[in-house]
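With one protein chain removed, the remaining protein chains of the complex are shown where they sit.
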C-alpha cells in the first residue's frame, strides 16, 4: 500500500531510484511555515495545504513529493499578521535560501531535472527565487544546465469565475486572505477536525496604509491574527478551490514539464 | 480532539500561548533527515522515530512538540552508508546550524526557556551543538540568560539490560545500527505498514577501516545501504526499545527541567 | 548654496552633525537598481525616481537623503523582465541584505532613530524587510530599542482618482508597469533629456501564466524589455504622479515620524 | 545628447548592448564611500573623484562607467580619521566584497572581459582585491577564463615631478592626504561649489605612532577630521593632478586592455 | 639539514615544488586545538600529537607535513571537559570549516591530489568532514575530480592487543580519554619536559548521563579538567601507542595512496 505513495520519503531508496530513473518525473517540494492562522486554525496550515496540492500534482504527473519545509520566512504584517505573535516560528532569509539551495542540488544529484516548488506561505516567495537562482548557478558550475524549476503558489490559480463564487460580496485581494475564506475553506474540506470555525473571529477586512513600518505596530493587525474574516468559509468553497487550483497546476505542469500523464488512469 | 494534541503546530496560537505561558513547559524539537534506510524501510525513519519519542516526552511532561526538521546533515559512510545514495537528501552544515539557531531563538521569543532537541539522525549531532551554541550566544546578547537546551539521541538511553535482550548474539555498536535491528524494530512496532521486512537484505555487519576517505568508496557500504542486518528485528524488540528509551528520556527531563509531571495522570 | 542641500553626503560632517542632532530628523535611504527599462529609458530609472521622492520628502520634513543604493536585487521576469537582459546588473540577496543592514546600523550610530527606505525597484522589497529586521536585531543587542524604519515604494501612494486619470483605458496592475506609463511619465517630467519616447516600443501588456519558471523563458518578456507600452506616458501624467505620491508620502511620515514640518515654509 | 554619455546606466539597454558587443570596451567601476572629509568638503568626495577619473578614462578608451559604489569600507584612523565621526557611513568587509563580486560577475555575463575598478577610498583596497579574487574564481567555475580586472587608485599616478609642484614645502605621504591638498585641489577644480575652503581648519600634519589601536583614540585624529591641512589646495593644483593622473591611467589602460583609442578623436 | 625536513613550510618554494611534482606525495595536515588538558599537561597537546604522527607518516611515505591548525572547534563536555575552562580557545564551526576548505583548495592548486587530515582534537571531526566536502565540491567546479582526502584520528588505530597492555584494569572508551592515559603517555614519551605528572589529579573516570545540556553543568566535569585519571600513564605506554598508531596509519596510507615507500630506507 505504501508502495503506491507519492511521498518520496515514504519509499525505500531502490523504489525511489526506479521511479526517478530517466529524469522524467517531476519532484514537488512543498514550502510552508509555522505561523499563526487565527483562533480557529492550527499553525501548520501553510504546510498542509501546499503538501496536498503537491500530492495531487504528483498523482497526476507520476511525480513524487519531497518532505515539506516545516518552517518559513518571517511573517509580514500585511500578509501574515506580523512576526510578533506567539507561536509564529520563522527562519532568517539566508537560512531558508541556503536550505532550499541544498535540497535542489541534492535532488539534481539524484538525476532529477524537473522540480516544482509548491509554496504555501506568501513570505517565502522571494527567498525561493533566490534559493533557486543560487542552486541553478551551482548546478551550472557542476556542468548541469538542463534543470528546470517551476514555482507556484496555489492561490494564483484561482480564476475570476471561482472568485465570483467564493466572494459573492466582493473580493479584496489575496494579500488579506491570511486565515480567511481561502485557507479556511480548504482546511474545512481537507482537515475539518483541525478547524474550529466557531472560534473564528469575525472582523472587517484589515486595512493597511501604503507603507510598512518596523518594528510593526501590533494594533494594525486584527487581534485575532487573521486579516479577513473566515466566517464565510465552507467545505463547499474548499471543493471549488481544490478543483480550480489542481486543474490549473496540472495544466501548468503539462506546459512546462514532460511526463507520462496519469489523469486518464486515475 | 485536536485540542489534546501535543504537536505545537496543530494548535491555534491562543491555545499555544496559554500552554507555554509561564515558561514551565518543555518544547521538543525533532531533528531528522531524508536518508536511505535499506531496501525495507522508507527514507524518513530519522524523522518518524524522534518525533515519536518527542511526542511521548511531551505527553509525560505537559510539553509541546515543534515541527520536525525534515532534512539533516550529510549521511556519513560509517554511520549512514554515505551521501552518494539516490534518495538521500541532505543539507550543508551551515544551513542546518543556522536554521536550528533561528528556531531556538524564536521559541525563546515566545517565552520558552526549556528546549529539548530530539535527534534521530546521528550525523546531525555536532551541527546541533553548534546551532545551540550560536543561539544561546545571541540570546545572551538579547539579555536572555536562562535558556536551557537538552540534546538527546534516543538510542543513547538503551541500557545494557536492553542490549542483552535485543542483541543476544552480541552487540557491535550503535555506529553500524543504521537500518538495522534498532531502527527496524521501532518501525515494526510503530509503523508496521512502512516496513517490508521481506525485502530486507541480510548481510554481515559492515566493517570499516579506522579512517575515513573522501570521496567515499561506495564498495565499503553494503549494497543494500544498511550497515547491519535488520533480519532479527521484531515489533517485540520495538516495545523493549520504546520502553527503555522513553523511561530514560523522561527521567533525564525530570532532572534537567521543571514541569508539572503528567505521568500519574496518563 | 550647497548648504541648503538635503543630500547628506553633500554636507561637511559638522553640518551633518548639527542637522541630525537630537535625532528628530528623518533619514531617507533610496534603494534602486541598474536594470533595463526598455528602448526609451536609461537603466538607472529605479535610482533616479526614489531619490527624487526622497528629496521631496526630506525637503518637507527637514530630513536628509542618504546616498542611494545604485544596484539592487535580481530583476524578476514578471516585474522587471528578467535578469537575462544585457545591462541589468544585480546583487545576490545576501549582498543587498547585508549592505542595507550595515548602513542602517551606521545611521543609528550617528544618533538617528527615524529612517525611511524609499524603494524604487520592486524586487528589492523582501530583502529590504530582511535587512531591516537584521539591523534592528543588532541594534537591540547594542541596547538601542527606539529605532523606527518606514519602508515605502512610491507607486503604492497612487490612489484610485489618480489611476483613473493616468489609465483612462483601464489599469492592469503595478506588476506590469515596468518601463510603462508610470515610470516613463515621471521621467518625462523630471529628466526629459533621458527619455527617447520615439524609441519606445508599443506592445500589448505582457501576460504571464500564474507561476514562475527558472531559468526564465525569455520569450515571455516583450522583446523591448518593458512589460506594458509606455506610449501613453506624458509629462502631465508625471505631474499627477509626483503630486499624489509626494502628498501621500509626506502624510505617512507625519503619522509615523516626529519632525518639524517644513511644508508651510516652502 | 545623453546618447553621448559614457555612463552605462544612462543608456537604454539596446544602446548598452551595442556598445559592449565584442567585449573590447573597458567597463569602469568607481568605488567610493560616505566619509567625513573635514569641515570644508562634503562626504562623497571619494565617490565624486573616482567617478570623474573613470569618466575621463571611459572617454579616452571608448569605455563605459558603471554606477559607483556609494558606500565603502570602514574609515581607518591613519588614512581616513577613523570610523567614529558622525556622517561616516561604512560597510562591513564582507558586504563590500560580496557586492563587488556580484557586480563583476554580472558585467562578465554581459560579455565584458575588461574591467577596471577605480577606487577613491583607500580603505576599500584589500576588500577590492578579495572581491575580484572571488569573482574570478566563480567565473572560472563558469568556464570564463579570460576576464581581466585592473585596479587603480588615482593618487598612485601622481609622479615625482607633480609632487614637487604640489608640495613645494615637502611631501609627507599619501597616507595623511585625507581631506588635504590632493583631494581639496581636485574638488576645487571639479566641484568648486562643494568646497568651502574658508571653513578648512589649518593644522599640522597628523602624526601617528607606528601601530593601530581599537577602539581608536579619537584624540589621535585632528579635531577637524582632515589628516593634513588643506590650506594650500588650489584649483591650479587640481589641474596638475587631473592631468598627471588621467594621462597615467590612460597609459596603464593602453598597456593592459585592448580598445579603440579615442584620444586623437577628442 | 633543514633540507631533510618533512615540514612543508620549512622548505623554500623551489624545493617544495620539486618534492610535490607529479602529485604522488601525500600532504599531511594536522588539526589541533588550544584546549585545557588537566593540571599536568599544556594546552597544545592536540597540536603536538597529530603533528608528530603526521611527521612519522610523512617520513614513511615521502610526504610533507603542512602547518598545523593551532585552534579547533569548541571543547565539548563529554569529550574535552567543556568550553568554559580558562585557556580553552576555540573557533566557531564555520570558521574551521572555511579555513580547512581554503587550505585543501590551495594544496590542490599546487598539484597535490593525496591529502591526509591528521586530527588530534575529537571535536574537530564533523567540521573536518564538512570542510572536505565543500572543498571537493569546489574542486569539482574547477574541473578537478581526482583529489582524495583521508581523515584519521591517531587513537582509532589502537588495536585490542594494545588496549590490553595500556589498560590492564579495563578500558572505558576513548570518549573519556581526554587528558588521560592515552595522551599523557604519548606526551611523556615525546615531550617529557612538558608533562608534570606529579601535578596530575587522580580521580575516578568521568560519568555522564546519556544526553547533553547547554549551557553545560560545570560540575559534570572533574575539577581538574581531565575525564579520566592520567596516573597510570607512562613513557613505555607512549612507545606502545606510537608504534601501533604509526604502523596502522602507514598501512592505511599504503592502501589509499600511491607513493614511493620510504620504510626500507629508514
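As written, the chain order gives the labels A, B, C, D and E, with residue 1 at the start of each chain.
Just so we're on the same page, contacts are C-beta pairs under 8 Å (C-beta built on N, C-alpha and C of every residue); 3 or more make two chains touch, one makes a residue touch a chain.
Since the structure is predicted, the reported quantities are computational estimates derived from the model, not experimental observations.
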Of E:20, E:158 or E:213, which sits in contact with the chain we cannot see? E:20
Touching the hidden chain in the complete assembly: which of D:20, D:58 or D:97 does that? D:97
For subunit C, residues in touch with the removed chain: 138, 141-142
Can you list, in ascending order, the subunit D residues touching the missing chain? 73-74, 76, 92-94, 97, 123, 125-127, 129-130, 132-134, 136, 148-152, 156-157, 209-215, 248, 252, 255-256
Hidden partner sits against subunit B at residues 140-141
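Throughout what follows, only the chains that are shown with their structure count from here on.
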In subunit E, the residues touching two or more other chains are 141
